[in-house]
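Removed from the display is one protein chain of the complex; every other protein chain stays in position.
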């Protein structure tokens, strides 16, 4: 399954006085990319929540390698590193579209819960969604993806 | 009734590449100040919502006069400009604590609604809260208030 | 001159506990739309700043009419309401793409300054940019613009 990365411009309000994107905003980017990724693999994030399934964040990491600047565009390549119907872990590569530089790598880990934040397995109750996530473990990105 | 302004430091993540607080963050400041103001006049904002009363924002304005910078502290002086048990309007003066400079003036307008966002009058159902808002129209600030 | 509006999805992190986009985030949307609008009319916002021209915000207003929700997309239609080579004022209509509803109207006012934030006229020093802004006062949007 081939998909495109999540792309957008760097926002002025994301920069800080060091004239680079403030490190805290990369966590926003991974959240946006996660929603976009799930929509692209067939799981509408909003629909998933409407069915009473939540995906709270258990943890995040982010390693900063190269600054992003106003005037540039970012592309986030998301992949599933772990999925067992109960836990979900993703990794993200955040690149500058103009230079191709790898700006940051990040991870997020989650478990599926019901609307009361009680952990649950989605395999039996939501087989279609389970299939989408399983297939998405084989996702690849087209070469030279751009905005 | 005399109260103190809402004060805090300027956050690094609020600055932008012009090395000043980004204009969009002043709306955050007024929201924080509004909650603090209402807590100080006797209306716990969280308790108000817990009782099924919401206070959605109908409109905001903000006029920028003097920049705020990282390393400075801000103080927000909030006053009620209109309250009739149905509509509520506030005005805010945002000052730099270190220099005393008036950095921005802002307004926000609201109406009270129930949990389904249907407009309502609070006077009869919530007389205690109505009294707090009415008294708060006479609020004053102590001279030389600081962090 | 016909252009397209600025469009994107509503971000999860823009919502608040009322399950709508928090009012403060609309000011982010207008900033993003302003940059996009200026890029589309021929004035690269980043290039403008690189030439030593800044466009600080003197004031903003925003009137909220209809909530935006996670799962929806927004479209911002920006137009210049005043330009005289010294001052610039824009107005914004923020619409929900899925329903067509007008969610908010906003304005922002600016003056051009040099890198030291000293006001200046751009007409003589930057005639090309002046021409772009003048032409952009006639901008129109295509019917049925979408994401």
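Think of it as A, B and C in the order they're written, each chain with its own count starting at 1.
By definition in this document, a residue touches a chain if its C-beta (ideal position, glycine included) is under 8 Å from a C-beta of that chain, and two chains touch if they have at least 3 such contacts.
This structure is a prediction, so every number in the text was calculated from the model and none was measured.
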item	value
Hidden partner chain, touching residue among B:12, B:83 or B:132	B:12
Per the touch definition above, residue among C:16, C:47, C:98 or C:138 touching the missing chain	C:16
Contact footprint on subunit A, counting only the chain that is left out	18, 23-24, 27-28, 31, 54, 56-64, 67, 117
Touch residues of subunit C, complete complex, unshown partner	12-13, 15-17, 19, 22, 24, 70
On subunit B, residues whose C-beta touches the chain left out of the figure	8-9, 11-13, 28, 31-32, 35-36, 44-47, 49-50, 70-71
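Heads up, the rule we're going with is that only the chains that are shown with their structure count from here on.
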item	value
Distance-to-centre winner among chains (Cα means, whole assembly as reference)	C
Whole-Å gap between the CA centroids of subunit A and subunit C	27
Computed distance of Cα centres, subunit B from subunit A, in Å	35
Chain centre separation in whole Å, for subunit C relative to subunit B (CA means)	26
Multi-partner residues of subunit B (each touching 2 or more other chains)	24
